[in-house]
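With one protein chain removed, the remaining protein chains of the complex are shown where they sit.
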Amino acid sequence: MHLDLLHLAIEVAATLAFFTAGLLAAARKRLDVVGSFSVACLSAFGGGTMRDLLLDRRPFFWVDNADWLWGLMLLTLLAMRYLDHRHVSTTQRAIQWPDALGLGLFAASGTQIALAAGMPPLIAVLMGTMTAACGGVLRDIACAEVPTAFNDHQPYALCAFVGGWLVVLAEHWGWPPGPSLAAGAALAFGLRAWTLWRDLRLPEWRAGRR
Amino acid sequence: MHLDLLHLAIEVAATLAFFTAGLLAAARKRLDVVGSFSVACLSAFGGGTMRDLLLDRRPFFWVDNADWLWGLMLLTLLAMRYLDHRHVSTTQRAIQWPDALGLGLFAASGTQIALAAGMPPLIAVLMGTMTAACGGVLRDIACAEVPTAFNDHQPYALCAFVGGWLVVLAEHWGWPPGPSLAAGAALAFGLRAWTLWRDLRLPEWRAGRR
Partner (left out) sequence: MHLDLLHLAIEVAATLAFFTAGLLAAARKRLDVVGSFSVACLSAFGGGTMRDLLLDRRPFFWVDNADWLWGLMLLTLLAMRYLDHRHVSTTQRAIQWPDALGLGLFAASGTQIALAAGMPPLIAVLMGTMTAACGGVLRDIACAEVPTAFNDHQPYALCAFVGGWLVVLAEHWGWPPGPSLAAGAALAFGLRAWTLWRDLRLPEWRAGRR
């Protein structure tokens, strides 16, 4: 019961963080209200929707929770009206932690959903990774930019990937769904927190070096 | 009967307008014949295809009307061969009105289709809006540009959104499908015509202002 509430609280906080990351990208590109809401929705729901399209699952999360969208529309209007230049970098920092929680939670739950749909382990883990990271990719593509997740050399999706494998292992060991989810999410979150703290970087192309 | 003919005539005119908008974007980017046809098809059929993918509906409109595609291929070739610099802005103005008709018709019919598929009202209206506006978004993304619908500050998708709600209301009041469709389409078209006439603009980001 308490765990269910915690799960819901993390899910809400993470979705808001992903949505806000989309709003910040929209502000940088000076999109209008239609573009800002669209890009922020891609950021928040794009990963799970892509996973569900590939798995042929319906209904989508945002169809089942349509009422949330009114709140997100309001949030878009408020951000456009009140968000100031000074607030942008504060907001960017403030969403870092709920974003990392979302990375963990969505990677673990995406992996569980794909396993339940009969996917082989590697595909399930990749679908979990996609759930966590693909929203940001679609957000950046819709802004005509190279996705940050593809070229910022931060081990973002990699943390999701490792967390997903713990879910696979836990299910293999016969753990019930709750603890598997918690373990995978905690591992991915912990790795992400560690890479942020140590500012770890992915290797570069040799062919790209000067 | 007469209304069916009118419906078909608007649908054909609007599809041609959306396709032509794609051709003009392709001419600006100097795409070749493959790119021009592809981008114009995205422009014309992308919105409805995206809606049907999300709703898991088959067959797509263009599968049922495959023979149209021969005519659109011919149109692409003719445009590439004969469209002159001087004609581009004339064409742009000429398609404005059939485009606005298409906005109305596709918003209303998209909303009806989504309601019939059991979507909640807000989702149905958003799917109608997507039907009308998403083709242009996909066209621009395929041209590696920020979608016009996201940053031109014209209330294009908003008109579709409002028209969609009239369809929802009309069905709630028990109107038959024909009048609901006509009312929603007329409202979205009228709003679009009004915003074009008055050159209305959406608000900007406060954080974007200097």
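All chains are identified by letter, namely A and B, in their written order; residue positions are counted from 1 within each chain.
To be clear about the criterion, a residue touches a chain if its C-beta (ideal position, glycine included) is under 8 Å from a C-beta of that chain, and two chains touch if they have at least 3 such contacts.
Predicted model, so just to flag it, every value in this text is computed and none were measured.
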Looking at A:8, A:94 or A:146, which makes contact with the chain not pictured?
A:146
Based on the whole complex, identify which of B:107, B:123, B:142 or B:162 touches the chain you can't see.
B:142
Residue of B:80, B:117 or B:193 touching the missing chain in the full complex
B:80
Against the hidden chain, subunit A presents residues 53-54, 56, 119-120, 122-123, 126, 133, 137, 140-141, 144-147, 149-158, 202-208
Residue list for subunit B contacting the dropped chain reads 26-27, 29-36, 38-39, 49, 53, 56, 58, 60, 62-63, 66-67, 69-70, 80-85, 87-88, 141-144
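Here, only the chains that are shown with their structure count from here on.
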Separation of the C-alpha centres, subunit A versus subunit B, in whole Å, is 30
